[in-house]
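Removed from the display is one protein chain of the complex; every other protein chain stays in position.
The block that comes next holds chain A.
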Amino acid sequence: MEQLKNDVLKVKRLHVEFQTSHGIVHAVKDVSLEIMRGRIHALVGESGSGKSVTSLTIMNLLAGNGKVISGDVTLNEKSILNLSGKEKRQLYGDRIGMIFQDPTAALDPLFTVEQLLLEGLRKHRRMSKKQAREIALESLRMMNLRDPEELMKKKPYELSGGMCQRVMIAIAMSMKPDYLIADEPTTALDVTVQKQILEEIYQLSRKENLGVLFITHDLGVVAEIADDVSIMKDGEIVENGTVEEIFYHPQHSYTKKLLDAVL
């Protein structure tokens, strides 16, 4: 673990604003986060609190009307906000992966699971088709998906929501990234499937030393999976701490309110 000490993805005093027809919206105000390898950092807040904007900024995916006013996102103390197209392509998908809330929208319906999985592997790793296929199958197996050979021939619309979600995680994980940004990855799923996906992400963080930013509004999920927690409200982080601190000794009134709202 020694050599990983400096290996950290940091969000430093980030300000993001959006130009809209109703004027300027300050979506993210002075947000700082640290995502460490081998740990799961949960970012919690209700819709509109700015959690997705934070993650999209990390991924350099802000919409055209969004702008970083100040602050920075750094990987090992090097800024990743003003990269060239080529540098971005090397970083994202390879070292930092992302999974989204809606897997059916994230997977192109015209391609088979095999094509979707192999695309990234061949672009980033310049592998032979055979090698890439081996890794693709392995990552499907890791996601606990049955009969991966058969699955590779299918197109996303032939799969259930839970399977699509696992395929998307498999695509992200096949690149063996150092960091994973997971934006509400289980919100749309049944509890039985959710439990499996959480288990997979947890195992990856422990076994593959993956650093995870887990965005969610579900405190039950946070209690199950997170090591560190940041609570976000109206674009600001109102409290952060370890999962025990947040659940057993919440300081901020909003955190207490959130904990009470869990049914």
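Here, contacts are C-beta pairs under 8 Å (C-beta built on N, C-alpha and C of every residue); 3 or more make two chains touch, one makes a residue touch a chain; residues count from 1.
Just so it is clear, contacts and distances are computed from a predicted model.
**Q** Mind telling me which option in "Tetratricopeptide repeat protein", "ABC transporter ATP-binding protein", "Meckel syndrome type 1 protein" or "Cation:proton antiporter subunit C" is what UniProt lists for the chain we can't see?
**A** Per the UniProt record, that chain is "ABC transporter ATP-binding protein".
**Q** Could you tell me which of A:F18, A:Y92, A:Y179 or A:Y202 touches the chain that is not displayed?
**A** Selected residue, touching the omitted chain: A:Y202.
**Q** Among the options A:Q90, A:N144 or A:Q251, which residue touches the chain absent from this view?
**A** A:N144
**Q** Take the complete complex as the reference. Which residues in chain A touch the chain that isn't displayed?
**A** These residues touch the chain not displayed: 46-47, 144, 146, 160-161, 163, 190-196, 198-199, 202-203, 206, 217-221, 223-226, 243-244, 247-248, 257-259, 261-263.
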